[in-house]
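Below is one structure. I have some questions about it.
Heads up, one of the protein chains got dropped from this complex, but the rest are sitting where they should.
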Amino acid sequence: MDRTRRIKDILWLLTFFGIVAMVFRFYYGLGATTNLTDNLPWGVWKILNMVAGAALATSGFTVGFMVYVLKLEKYRPLLKPVVLVAFLGYGSSLFALLFDIGLPYRFWHPFVMWNEHSFLFEVFWCVSFYFLVTFLELTPTVLERFGLKKVQHFLHKLSPGIVIFGITLSSMHHTSLGSLFLVTPQRLHPLWYSPRIPLLFILSAIGGGLLMFIAIKMFYDYLQCSRKPGYTCSSVNGNPIKKSDSDQKEDFLRLRGLATIAAWVLGIYLCIKIIDLFWTGAFSSLFSWTWESFLYLSELLFATMLPIFLLIHPRTRKTQSGLAVAAVSGAFGLALNRLNVGIFGYFRDAGAIYFPSLAEWAISLGVISMAGLAFFFLAENFSIFDERWKTRHSQPLQLSIGFDKLSMVWKSVLLSGVDRVSLMAIFIIPIAWWTMYPPFQPDSSLPIHPPKALDAERHVLLIDGNQDGVATTFAHFEHQERLGGKESCVKCHHLTVPGDHATPCSRCHIYMSEETNIFDHTYHLKAVAKAEELTGIHPENNSCNSCHAPDVARSGTTAKNCLQCHDEDMHPVDAPEERLALMTATGYMHAMHKNCINCHREKAEEVQNNELGDCITCHRKQPGSIKFPTLLAKNHLHLN
Amino acid sequence: MDAWIEFAKGPLFAVSFLIMILGLGRHLFLQLDGLVRRKGRRLLKAPWRKIFTDSLSWVIPVRHIVDVHRTVLFSVSSYIFHIGVIVVPLFLADHIILWERLLGFHLPKIGTLLADVLTVITIACLLTLLGCRLFVERQRGVSRVSDYVLLVAVLIPFLSGFLASQPQLNPISWRAMFLIHLLSAELLFVLIPFTKLAHIVLFFFDRISQVHWQLRPGAGDMVSETLYGKEAKV
Partner (left out) sequence: MKAILFDVTRCTGCERCVNACIESKGFDPIRAEHDRYTIKDGLSANRVSSIVEVSSDHFARKACMHCLEPSCVSACLVGGLTKTAKGPVVYDSSKCIGCRYCMLACPFTIPRYEWDEPIPFVQKCDMCYDRIKDGLKPACVEACPNDVMLFGEREELLAHAHQLVKENPHQYIDHVWGELEFDGTSVLYVTDVELSKLDFPFADTPSIPSQTNFL
């Protein structure tokens, strides 16, 4: 009882965290809540919840296959728990996907809009139909409690058909989940990329899925029972459920039977995987000792070698703990394999590392926790593992609450379900808010790096303002060096976009001879309102007085000088008092002539070279068409 | 200091305010849930009219104050205090900006002078209440430690807020006073759902659940039964 409560508490905690993250994800969008990037667009929701989650819930179809097709009646008692695991596994995967896809309200599009060439289309159809199948398989168990015999009977008749249909769907989508990654031969690390990936996926899913089910079943039994021989199991309200030793032994043998099958499948998987490594020629990269090869080896160890060893070795195969370790390690290894293929294998190509943000973890684990809570609810209220609900309500609820002592009042709060959970909620939700609220997060994208090599160290610019194909060359690097290196930028780049320090001329001087208005009034309304923290529903409407004097007609000439706010960005060469001059950019030709000729004439006197201020200095007839800027730069230098 | 103020204005405010809202919401939910579960259909036949008039008679408590001569000072100051404690935090001009940032709409605001006067009156009432509890013997008898602590906890944000808005009276720096105001208000937010301050929402349910149903005929027997066992009778 206490074990179950502790687990449920953790599940509720994660659920509340998840709920807060879900709200943020929809309100602020994917960028603010996740660490996904354009190079690594698939994150933990898709890979851990969907790809790994579906694989871990495979037991639904394998046990169904054993019972209905191979007629292994021994495993029939496991059918209901297996279906429950499959239902919750697929349900939570699909639920997590709703948060991952950008436009969740269009989730039904693939039903209507078909692209049957797409592997994802196949996955989508098979997974959603298989979810429906598990739902139909689970319904009779739920209806049993409400006594709807007719519906139950009808569904029972259908069930072999449903199960066969489900087995087909399941084997199809497990292969196509692998095929999803076939389209990325250039991007996925060669250790994991292989044309055999669909086969590897379905084999590992069968083996690992069975081990995952064994782990769940053993864990559930552990929560319910003490493990002493001749024990009694206590259930939620203290009603003992007795199980004889022979029952318990049969339980164990059944699970061990499943584990043996899993071990065989995993053995075949291991062989194929190693042969495949030679086949694709990736064997050499296994022993290059990059961290990818370590991941690959640990995946093989946990998913295959350790469980197989534990299930073969005569001493460990007969013990509960041996089986438990094998099951947990197999399930972990399977999940690791899916993470390797879906996330870690892409790091090398992307040249970046993806680690999920807190909100991503919260939703991923929150969805799993919700499935866990649903698991406990269904297991406790319907005949899935046992028939406990039948005895549970026959006894009257015993009140052992006194209100004479303060501590007892609190104890009653902590014992009862709704009170306890809601008390947890009011502490967890604010903490979740604090840690995940996007405006509280440090903004990493804000600092703007200075321009890259593209501008600052470009040697020669081609100037062709009227775009007639006859360009004039401008030795940018040489001018920069002559005028004093990086400090000299402002001598020509007199006006820059905020945050930049060398905005190109063509950004403002767009046309050859016409003026361009470079003042964006609408943008300033918002920017000023934001900078001055104006409030109101439309704060930008209050920003007029920030620039315009209140009692004068509002126009460009009467407004505040731009330099009062932008003195860091602007170094105007001509009179700064002229306000309109800052709002319009002259034509390209005029700007170039004004900027270059004045300086050239001054220098001409200085160095006694009259030609320097003349047209011929720049408007030189170019030899042939311009093809090699670097070569021309040298010519230009020479001529100077 | 500025970093502390930013922290208290941002994350800490959000957390404490959320705890208060969720905690009060929890009380509301549990009360409604318990009411429906205990009473079920009988809720429809409840003496709503009597409940309503009875509640109203406490909101405009002329009758009660006249009836109980000895605590008239306590009752009157308590009543005025409640007016101040609702109006000042909600409608003060400086708080309006806060509400707007939080909720996205304007509340009507009260003038600075009115706000100052109300604050002074509220503080005076608080001090009166504290004095009554300390020096009137009958009231000291029923007071617990938490009653004094809570009065002080309510007093600090009012006092610090008032001093922060009156620079000529402020003995320490404005920032420190403002920080005290923020932190004490946030402490109050956290205290509200877990102490008797929860009567902000529970007030309505006291009238419905306790007076008219809880103490139905035979209720005393059940209490003594729970306390002293089945044999005991009142």
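Going in written order, the chains are labelled A and B, and every chain counts its residues from 1.
Basically, a residue touches a chain if its C-beta (ideal position, glycine included) is under 8 Å from a C-beta of that chain, and two chains touch if they have at least 3 such contacts.
The structure displayed is predicted, hence computed values, not measured ones.
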Displayed chains that the missing one touches are A
Absent-chain contact - pick from A:28, A:219 or A:347: A:28
Hey, which of A:119, A:269 or A:361 is the one touching the hidden chain? A:119
One chain isn't shown here. Among A:257, A:504 or A:556, which residue touches it? A:504
Which of these, A:7, A:23, A:72 or A:101, touches the one chain of the complex that we don't see? A:101
Pick out the residues on subunit A that sit against the missing chain. 26-32, 34, 36-39, 41-42, 100-104, 106-107, 109-110, 113-115, 117-121, 124, 179-180, 182-187, 195, 350, 445, 448-454, 458-462, 464, 467, 469, 471, 497, 499-500, 504, 506-507, 523, 626-630
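In the analysis below, only the chains that are shown with their structure count from here on.
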Taking the mean of the CA coordinates per chain, how far is subunit A from subunit B in Å? 45
Sites on subunit B touched by subunit A in the complex: 10-11, 14-16, 18-19, 22-23, 25-26, 29-30, 33, 97, 100-101, 104, 193, 226-227
Which residues of subunit A touch subunit B once you look at their complex with the stated criterion? 402-404, 418-419, 422-423, 425-427, 429-431, 433-434, 437, 440, 535-537
